[in-house]
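Removed: one protein chain of the complex. Kept in place: all other protein chains.
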Amino acid sequence: MRPFTLHEPTSAAEASALLLERGEAARLYAGGTELLLAMKGGFLPCDHLVNVKTIPGMDAVALDGGALVIGAAATHTAIESAPIVRERFPLVAQVERRVANARVRNVGTLAGNLCFAEPHSDPAALLLLYDAEAVVEGASGERRISIADLQIAPYETALEPGEVMTAVRISPLPGGARAAYLKFGIHHRPTIGVGAMLRVAEGVVVEARLSLGSVPPVARRLPEAEALLLGERAEHLNAESSAVAEVADAAAAQADAVDDLHGSTEYKRHLVGVFVRRAIAQAAA
Amino acid sequence: MSARAFSTVGQAVPRVDAEEKTSGRAKYTTDLALPGMAYAKLALSPLPHARIVSIDASRARALPGVYAVLTAAELTGMETHYGSDRKDRPIVAMGKVRFEGEPIAAVAAVDLAKAEEAVELIEAEYEELPPVIGLEAALAGESEPVQETNVCHRYEVAWGDAAGAMAACDHVFEDTFTFPMVYHYAMEPHAVIADYQADRLSVWSSAQHPFLVRAELARVFRKRLDQVRVVVPYVGGGYGSKSYTKIEPLAAALSRLAGRPVRLALSVEEAMKTVRRHATRATIRTGVQADGTFVARECRVELDTGAYTDNGVRVTERAADRLPGPYRFEHLRSEAVGLFTNTTPAGSFRSIGGPQGAWACESHTDNIAHALGIDPLELRLKNLVRPGEELLRGRRRLEADLAAPLAEVARGFGWHDYEPVSTAPHLKRGVGMACAVANAGASPISGAFVRLHADGSATVHVGTTEIGQGSRSALAQIAAEELRLPLSSVRVIASDTDAVPYDRSTGASRSTTLAGLAVHDAAADARAQMEDAAARYFETFAEQVALAEGSASFEGESISYGALIGQVFGGAGGEIVGRSAITPDHPSGKLAEDPVFWEVSMGFAEVEVDTETGRVRVLRYTSVADPGKAINPAQVEGQDEGAAMQGVGHTLFEEMRYEEGQLMNPNLIDYRVPTFGDLPDEFHTVLLERGDGPGPYGAKGVGEGGIVAVAPAVANALFNATGARIRDLPLTPERVWRALRETNDA
Partner (left out) sequence: MSSATPRIRVACEVNGRPVEAKVEPRAFLIDLLRDEFGLTSVKRSCDVQVCGACAVLLDGRPVSSCTLPAFEARGHSVLTAEGLADEPLGEALARAFAQHAAFQCGFCTPGLLLTAKALLDSAPAPTAEQVSECLEGNLCRCTGYKKIVEAVLAAAGRSAV
């Protein structure tokens, strides 16, 4: 691996300035579980590493109002083991506990996962079930990016040059909402991840979100399929129901799958149907 | 052998390397360093097939901190090629590259970072050739062949008139099956430290066959055998990947050029591009009578042996030997052809040709059973070779009974009254079995010395390498048993061609049987000398003295070994040396025939398949191993369980995937091997101990058998559960899903 210089800023503004100054030659570094792998493999040349972990407070996992605020330096382990996450955002804790292996979770961060924008990501798909935002800071101050707009292509985010993600803000699910996330695959990263959120009032679905990760180039919602769930009675939404089957078909039809080592487009579309059905059934149960 | 009870043989005592290996102190090749040692890095061909127009290493050589850059131009005053059967492998590519990842140059530098930097500066120009990828392309031979021809080796076993006999059979069945290229993933990638000096070449290597490496190095560098020393520290797994000679000549040539010791340690990616298992396509035709009796079999296997011969000749032969399976045939023809392609060279991998053959044979057996409406167990019992019969004509007769244990383990597994439990509509369960027996390719050439020291402790010198299989422990147990010493008084030293007698190789499940016999005989020789000494001391006959627990006794008097040795040499020093040399003419008469033993494989699987995703889980797996006599039962189980788990890998996930000659998954993220999560809920090994092996106490080899039956047992279970017959491995979820869809459509 080629040599690099380590920078240890003490504020996001300083980090941002360092990035702007060095341009392409500099990269933010959190856990390094992606970045250093890529650098070791010679895929990502980088002469300056800007450590986000030296910025005070970046590792916080806290509540702000009702929202969960996860600092950009918080590791997967810190997130899944935080009592407030386990109690108030149990699904986030559950999914975070099953990202990668224990060693990667002890070092890797949620922010790093999202900012790397590797298509096979669990949190990228999960967070689409929530109203969630990335908080970023750059030369022109702080802004928020809806999680749905954060990743724009494989390995590409909406962050402008010099912008640093400082936190992820996750609003609680609305009252009456139930959610599930399922992942599947035989490789280290998921072949598919599907999330389902159903808000039920008086036994009827009044809001639905379905998210799909790892199959499309960027994790996304499945709006056409979601629309079909509105007005359905929750108690009917089991794995055998025809209504759910219809939603699953719509989801599969919408999935822009790509061929890769995880499987063919055709198979992945099929999996979308299977897991959308299972996720809905689990959320409704 | 007397009826004396064993003191350590047959017991699951902790391994003698436990202390070192559980404290982090065990030393492997990369844990060693020599003064002034340089670090090496390889420059690899990015292309699968090309003529080398030029290699310019001048910028790399000019980099401060670089000691030497080796290219084909520097291979002067020495042999340039090596290989176990054919010397077709250049030390670095010469004239042509034949697979992506073939070394074209190597750098020795002050540290690894510098060596890596220098490799980046090496410029090579190529003229691309169309790559020969896959068996079809190799057979078609429409573009420039990989070697002089694409055919590496042809081989056939035959008797009777298989083709003619088919016509007279009630039924003829035919199936074709493929097996993928797979990677050993020994957790320690190949590593060598070479120290070349004018009159002496010393090499520390993670080698399974140090004496074959020594001979190869002596030939390449035109030295006498005594001038070459190969030492093998602990080895982090082999499974065949470190057999014969791999990167030792390259490291030694680089050391010669650099004028200092060189360390070459491969990465996983480089190890994947060093050796792999042969991919195969096998077709089997069987002529069967209406009652299920097998009459005739014709089979053909094509093997993808990659860019160089490596062990391709032997693997090709063994594949043809093993493909027909453990059954009797009046008429047989089994042919094999090994083909060169522009991919990683294929060599030995735990049971050469075995898993590929059993995958085809045992899947085919279940197809026949299904077509004839006969229980797969019954069909096997009917056709298995019987003890005392020849499986392959003209070879050693099968000593072991296969049918009785197969039937018995089937009973224990619940074969006859199996009822699948269903926990959800999309989950289906089923059971399957497979059985095989392999002619062990073990050559009976080994020697040992046992030195009994003046304090009554003993050192065993034997050429087997400890690659994890527990050879040092089993050999120490045998020595302790024969010397009548406590196990803690016996040390087996590491393999070092300067210090231990010749042993052909560590592989083919041969160590406990053949090196074990060498140690047994050497220890018995030392014991006989002690008995004589004791007889002289007690003034009686040797038959009258008793040796036990490190002492000799006679009529209530006893003397320790140490004191007795003092008596022999008239002082405090001296030692008794016992020695042995094992050859096919061993006085037991058991090593004269080929093979020295037959290695048995049997496996029973229960699987659960998610019919919606195609994901297969192995719920229960029972494996049968036949050690004859288990010197250390826990280690035999461990060998068998490890082999079975490795089999789960090629059954469910493992496959080296090439696209246009580029390896697409050259790392452990994309090449998936089994993890703790893949452990079956119930996982057992049944040991057969009938004392019928040619080794010490009736032992015979194990360690390869466990891998052989897994894939067909699992696929047969899947067939039992769903009716889907899959003919290609691995059984990835997608492949299973497709097969289920076709089955349901049909």
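Note that the chains are named A and B in the order they appear, and that numbering of residues resets to 1 at the start of each chain.
The rule is short, and it goes like this: a contact is a pair of C-beta atoms (placed from the backbone, for glycine too) under 8 Å apart; a residue touches a chain by one contact, two chains touch by 3 or more.
Quick caveat: nothing in here was measured; it's all calculated off a predicted structure.
Although it is left out of the displayed model, the omitted chain contacts the following shown chains in the full complex: A, B.
Considering the full assembly, B:185 is the residue among B:67, B:82 or B:185 that touches the omitted chain.
Among A:1, A:139 or A:285, only A:1 touches the chain that is left out of the view. Here one chain is not drawn; of B:637, B:655 or B:689, the residue touching it is B:637. Those residues of chain B that touch the chain absent from the view are 12, 14-15, 17-28, 30-31, 113, 117, 184-189, 234-239, 265, 267-268, 467-470, 634-635, 637-646, 667-669, 673-677, 679, 683. Chain A meets the missing chain through residues 1-6, 32-33, 36-37, 40, 47, 49, 77, 100-104, 106-107, 188.
Everything below uses one rule, namely that only the chains that are shown with their structure count from here on.
One simple way to say how far apart two chains are is to compare their mean CA positions; for chain A and chain B this gives 44 Å.
Per the touch definition, chain B reaches chain A in the complex via residues 113, 116-117, 425, 612-613, 615, 652-653, 657, 664-665, 669-670, 672, 732-734, 737-738. Within the complex formed with chain B, the chain A residues making contact are 1-3, 184, 186-189, 240, 261, 263-264, 267, 270-271, 274.
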